[in-house]
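Shown here: the complex without one of its protein chains, the others still in place.
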Amino acid sequence: MRVNFTVNGRPQEADDVWEGESLLYVLRERMGLPGSKNACEQGECGSCTVRLDGVPVCSCLVAAGQVQGRDVVTVEGLAEFAQQRAEGGCASGACGTAGAAGTTLDEARRWQAKGADSQTGEGVELAPIQQAFIDAGAVQCGFCTPGLLVAADEMLERNPNPSDADIREALSGNLCRCTGYEKIMDAVRLAAARQSEGV
Amino acid sequence: MDFLRPASWEEALAAKAEHPTAVPIAGGTDVMVEINFDHRRPEYLLDLNRVGDLYEWEVGEDSVRLGASVSYTKIMENLRAELPGLALASHTVASPQIRNRGGVGGNLGTASPAGDAHPALLAAGAEVEAESVRGTRRIPIDEFYTGVKRNALAPDELIRAVHIKKADGPQQYSKVGTRNAMVIAVCAFGLALHPETRTVRTGIGSAAPTPVRAKAAEEFLAAALEEGGFWDNGKIVTPSVAKQFAELCSAACNPIDDVRGTASYRRHAVGVMARRTLTWTWESYRGARNTAKGAA
Partner (left out) sequence: MTTANGAPTKITQGSKSKGGIGESTLRPDGTLKVTGEFAYSSDMWHEDMLWGQILRSTVAHAEIVSIDVSEALAMAGVYAVLTYDDLPAEMKHYGLEIQDTPVLAHGKVRHHGEPVAIVAADHPETARRAAAKIKVDYKELPVITDEASATAPDAILVHENRDDHHIGHVPHPNIVHRQPIIRGNADEAAKKADFVVKGEYYFGMQDQAFLGPESGLAVPEEDGGVHLYVATQWLHSDLKQIAPVLGLPEDKVRMTLAGVGGAFGGREDLSMQIHACLLALRTGKPVKIVYNRFESFFGHVHRHPARLFYEHGATKDGKLTHLKCRIVLDGGAYASASPAVVGNASSLAVGPYVVDDVDIEAIALYSNNPPCGAMRGFGAVQACFAYEAQMDKLADEVGMDRVEFRRLNAMEQGTLMPTGQPVDSPAPVAELLRRIKAMPLPPERQWESSEGSDVRQLPGGLSNTTHGEGVVRGVGYAVGIKNVGFSEGFDDYSTAKVRMETVGGEPVATVHTAMAEVGQGGVTVHAQIARTELGVAQVTIHPADTQVGSAGSTSASRQTYVTGGAVKNACELVRERVLEIGRRKFGSYHPAWATAELLLEGGKVVTDGGEVLADLADVLEDGAVEIEAEWRHRPTEPFDLRTGQGNGHVQYSFAAHRAVVEVDTELGLVKVVELACAQDVGKALNPLSVIGQIQGGTTQGLGIAIMEEIIVDPVTAKVRNPSFTDYLLPTILDTPTIPVDVLELADDHAPYGLRGIGEAPTLSSTPAVLAAIRNATGLELPRTPVRPEHLTGKA
């Protein structure tokens, strides 16, 4: 079947989708957007968290056919999404960049790890939560990171001054096996503090 | 596999009538796991995401008509006053991501004894609004669960909504899992006090082939409360009453040993939860009563 939807503000079309495919599979294998991760495919780990019409969901549990006409934000679009929100644009997640040209399947398939000119990506524009994860040492293997970033960013959007218990509750659907979560707590606290200072 | 995308409720019913084996998918939190893990390859998937009124709820005089796909997050955010037991149960469901997608319709459709909503629905009192092209009917929740992962729906029926009695007294919900979040119930317990009818209702999850009520315990407690004049005098429920209520709740279980827990533990834990939730609800009832008295 064919599915049309918006990803990170750009209209996308996927063809020949098997009916049992998940949104996660379509993003990773058909859209060239492997940032959302496939760690459990049963909604237990949160590594595939994306925003579907603004709401954080496990993309492994959304059937591809269910996203027809809907709006998805993935980790790849998080920096731009946060930027638009900061500029007073739409913060609901339903803010597609109207009229932007879609990435063709061919372009998508040419995706590869860029690393900003084979550098570390230093100088790349990041969302505050992304920068905070780097600065606080919240990234080790990094496999849980994309899902955590999407979930944490959404929590800070709703609750700019979370208590530790609030952070733990909001991130309780995202497993991390490397860090013991302490540096993730530090990162979210750091992002919240920077946000409230307007940095 | 075919993916059916009805745009309206009527189209959904027609599709289900034409393809009774079609598996409805709404939040996807059960169905997609089975597909991803190759446990299930239905001939048809019937997507209900485009049926808008499944996401709506209406608060009526006596009950709430809760659309089958209203997410657990929405229930927690919007219906805490009307459906406190279900709102508490919703908060124990999996993770924020799952609560954003899953709804009571899915819990009922799957009818797993471990579904988190069931004990709250049983305790509050509810009817499932099932519909097919043949018409609509309301199935009392006590008659809905017919076996392990089996329910009273006919093959051509879909769940449209659940009619849940608005709380007329305190309700509580408690669930045991071996993790502090994102965990499937080892067992669960729901309790609702109904001061208007001077009754209590219970619901037990994951401790029998289906979600069940502890009817003997309910009857015992209602009688004990009545006899002691507790509803009126607002005294503390005596420990012996609480203990017997707990024992009767344990006795209502018919659990198994599995990887999540032993049968013996489940029976025990249901008793502990019964005693604690009784204390919490009763304290709340007394508090509300005393506040009302103070205001008068």
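Chains here go by letter, A and B, matching the order in which they are written, and residues are numbered from 1 within each.
Note that a contact is a pair of C-beta atoms (placed from the backbone, for glycine too) under 8 Å apart; a residue touches a chain by one contact, two chains touch by 3 or more.
All of these numbers come straight from a predicted model, not from anything done at the bench.
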Chain not shown, touching residues in chain B: 36-38, 88, 91-92, 172-186, 259-262, 264-265, 267-269, 272-273, 276, 279-280
On chain A, residues whose C-beta touches the chain left out of the figure: 18, 20, 28-29, 32-42, 44-45, 47, 74-76, 78-79, 109-116, 118-124, 126, 130-131, 133-135, 137, 139-146, 149, 165, 167-169, 171-185
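Just so it is clear, only the chains that are shown with their structure count from here on.
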Centroid distance [mean C-alpha coordinates] between chain B and chain A, Å: 32
List of chain B residues in touch with chain A within their complex: 1-3, 5, 25, 27-29, 31-33, 35-37, 41, 45, 47, 49, 73, 94-98, 100-101, 180-182
Residue ranges of chain A in contact with chain B within the complex: 1, 18-20, 22, 41-44, 46, 49, 55-58, 60-63, 65-66, 68, 151, 169-170, 172-174
